[in-house]
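Every protein chain except one is present and positioned as in the full complex.
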Amino acid sequence: MLGKLSLDALPHDPIMMGGAATVVGALIFGALIVTFLKRWKWLWSEYFTSLDPKKIGVMYLIVALLMLLRGFADTLMLRAQQVLSTGDSQGILSADHFQQVFSAHGTIMIFFVAMGLIFGLINLLVPLMIGARDVAFPLLNSVSFWLYIAGVALINGSLIIGEFSAAGWLAYPPLSTLEFSPGVGVDYWIWALQISGIGSLLSGINFLVTIFKMRAPGMTLMKMPIFVWSVACSMVLVAFAFPILTATLSMLSLDRLIGTHFFTSDMGGNPMMYINLIWAWGHPEVYILILPAFGLFSEIVATFSRKRLFGYTSMVWALALITVLSFTVWLHHFFTMGAGANVNAFFGIMTAVIAIPTGIKVFNWLFTMYHGRIKFATPMKWFLGFVVTFTLGGVTGVLMSVPAIDFQVHNTLFLVAHFHNMIIGGVVFGIFAGITYWFPKIFGFKLNERLGTYAFWCWLIGFLLAFVPLYALGLMGAARRLDHYDPSMGWQGLFVVAGIGVAVLGLGMFFQVLQLVYSIWKRNENRDTTGDPWNGRTLEWSVPSPVPVYNFTHIPTVTSRDDFWETKQHPQADTRVPFEAIELPKNSGFGFAIGVLSALAGFAIIWHIFWLAGVATVAIILFVIIRTTGEHDSEIVLSAVEVEQIDAAARRKMTAGVKK
Amino acid sequence: MRRRYKIGAGIIAGLAIGVGIAMWSQTAEFQVLDAQGEVAKKQLDLLIFASTLSLFVMIPVFALVAFISLRYREGNRKVHLYRPTWDHSNVAETIWWGLPALLIGVLSVIIWTSSHDLDPYKPLVNDKKPVNVQVVALQWRWLFIYPDEKIATINHLTIPEKTPINFTITADAPMNSFWIPKLGGQVYAMNGMSTKLHLMADSTGDFNGSSVNLSGKGFSKMKFITTATSETQYKEWVKQARAAKSLDWEVYTQIAKPTEKTEKQSYKLEDAMLYDKIIEKYMPMHETSGHMKEHGE
Partner (left out) sequence: MNKTKEALARRIVSDDKVTFGFWIYLMTDCLIFASLFAVYVVQRSATAGGPSSNELFDLPFVLVETLLLLTSSFICGLMVLAAQAHRKNLVIIGLIATGLLGAGFLAMELTEFSHLISEGYGWQRSGFLTAFFTLVATHGLHISVGMLWLFVMIYRVSRVGITPATLRKLTLFSLFWHFLDVIWIFIFTIVYMIGVL
């Protein structure tokens, strides 16, 4: 009846119990607060069932930032273990638990933090930037979000019931096959990724259609804000890469469930095939994350230099080139598998070539600043930090593109330092810059600059302290993922430095939380009273902050790149166009239901409770059929009068801050 | 206030580095940079060359960042030309498509030639007869088989100096990676397959080796010492090892059971085909399990 599930699945080890207690405690605490504030109904009708991409975007950001804290808690354990576990000391974690922690850390940081943050910003910004009121398929967007939440639920559920995978964030077979990982850990990994991955795939389709079919009149492709271009490229990658992930995870799951032989080491299975397939998805995935970050920085640099983005066309071509090339480099993740010299050389050269378009982006940003008048607000500080760290990471990446060098640093902490360099210095800094920059547009007030600056310096210094020692450790011969090492290697000192770096990063996060709380508290002092607090360039700054539900009262007509900025240069007499009625999608609990059922189905398969998996799947199918066949009244109409009232209210609220 | 937090940050950074250096005991060494074998030396040269090449990008970028952000900052008392609509220059863009392309072009040539020159499958040649070593990654220790000397060892590898060593590598475990940093780069150890690696020690000494690919709970214990000795010492060592207990398939199945014991062992090799048999364990044609057999043939 309950498959493999029994009371033994509850945690026994004190640290694991601590993890479970934290998750359960956080959930109960959150629920209590909502109950106390009597906000359940509000939460349900304003957020959970909302099809407004701005609300969905905010939910993505909140959940992803919570997951960042979870992933960081893992980091603390990893660093503590590697500082302490040398010689006779075994550290704080058993080998198996340590391996679960780093597997969870990688999985969470990529899938549930970076992806969540990127999709959050895409939801918030893309419709506004292209002058649209919505995404192409609002309901599907909500489904995507709830599938992401289902993945989050499963991966955190593994803390409470059962265990997580100990096979690394990409679960290479044969280690991840039933033979070597008989527990439910790998299954949790598979289904958390599978479900959220399908959500990402649907989002990819959704935003491609949004970008290609819903741009405001006049906005030709070459007049799109560069961020939208970067998202378009990123979503093309999603549409091409995520199907491979879906197929690969399905195959691994079949191996574990019904005894197929895709990746087993006997009966003609082929683990090398898995490694090829997972990286055919995995390498583009890196670019799925970094391209939007490039886009964010492009907008920020232009705004704060008060100049047009330099080399727009170059930038677009660079993005397109990276998109194509990112599918030709996957083998560089395993030069050491013994492919021939020709194969290795080819993939090495392709990897090096991808540095060219990436490099020219850096130069274009710098020349956007050249002849500018640069205001170093916090988003711009993040940008400078990014240029420094990202260049460093890029250089170490190019070093590793030489197969013969890679043989000596592959799978060591050098590699770990390299990709954290790209992901933290690139993606995370970009997202923080983006959140700071667009925060007033979303919430109507700016974040505190001083605390933001503290956070930035902590992140930059913490990052360097945490990862430069790892480069050195790699060159000393330290493999990644070691739960224990010999004191005679002399690594402990550098691990201590790295640990201090992580503490500084933690301080940075503390400042960010403080910044958020303080800025909310003092929100009236930092109100955005114009809708355009930074002297912005793109369409989203032309509407009131926070943005009304319909985004634009009138769909703008675009005549140039940076249309809003150009309009500001040549102010015209305000010709009042009469308001018109606006159609908006009605709230729907459909996405929520699909998410819950998917999580349930995933959980049931993990624990081999097949009847429940069947019931949940059938329920999903029925929901989809009912939703897609019925003639629903899926839209509400705001009349012209209502639009006028909402618009007036939004503007009144915005300027109210001035009087105080 | 501004100054205060910068000082604070500086103190933290300084302290951290200080603590680190204080704790950095005498034994720490950069194994990758302290190459003791022909392959590792060439790989190190490449690393140095490519790093130097990358300075051609890093230095201009960092210099430009500093120069431009200082010169064009809003608060700069000396106001420089502000051109809000200047967004294109063919010359400039040609330079930064061209220059990196040139550097990458150079690097590509290096990648191509070095990939062939340092192909792990390429045998090393000198006047000495190579020593064959068959490496088996187990859960969780290393078995080294010397088919010609008819000996085998666990968790320690002894090789003669200045002699090419031909490694053939497999696993009877999840995938591992076989690496002796001071001698040269790694290659994966995979079951049912045999990969190759060719290394040589230029001098005598003890070199660390380990697995660098996650292979389960005992992964961090998969370390071994490689001892490069003079040729006479090597012969002596072989003689001693041959006096040890014998290793056949029966004994092997005991050894192959998962264990986290790390002690060294030596064996006299009784079964010359042991390595092949370990690979064949996973080879389809020899698969005997499965009830379908009687239907098939």
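Miscellaneous remarks
Letters A and B mark the chains as written, and numbering starts fresh at 1 in each.
Quick note on the criterion: a contact is a pair of C-beta atoms (placed from the backbone, for glycine too) under 8 Å apart; a residue touches a chain by one contact, two chains touch by 3 or more.
Remember, it's a predicted structure, so these values are computed and weren't measured experimentally.
From the options A:His261, A:Arg450 or A:His608, the residue with contact to the chain not on display is A:His261. Here one chain is not drawn; of A:Ile244, A:Ala341 or A:Leu464, the residue touching it is A:Ile244.
The residue touching the chain not shown here, chosen from A:Thr22, A:Gln90 or A:Asn270, is A:Asn270. Looking at chain A, the residues touching the absent chain are 136-137, 201, 204-206, 208-209, 212-214, 239-240, 242-244, 246-248, 251, 254, 258-262, 266-270, 273, 277, 583, 621, 625, 628-629, 631.
The rule we apply is simple: only the chains that are shown with their structure count from here on.
One inter-chain figure worth recording: chain A and chain B are separated by 32 Å, centre to centre, where each centre is the mean of the chain's CA atoms. Residues 1, 5-6, 9, 12-13, 15-17, 19-33, 40, 42-44, 46-47, 50-51, 54, 57-58, 61-62, 64-65, 68-69, 72-74, 80-89, 92-93, 96-97, 100-101, 104, 107-108, 110-112, 114-122, 174-175, 177, 179, 181, 184-188, 190-193, 195-196, 208, 210-221, 223, 281-282, 284, 287, 290 of chain B touch chain A in their complex. Taken together, the chain A residues at the contact with chain B in this complex read 95-96, 99, 166-168, 172-175, 180, 265-268, 271-272, 305-314, 334, 336-338, 340-342, 344-345, 348-349, 352-353, 355-356, 359-360, 362-364, 366-376, 384, 387-388, 391-392, 394-395, 398-399, 401-412, 450, 453-454, 457-458, 461, 464-465, 469, 472, 474-477, 479-494, 496-497, 500-501, 504.
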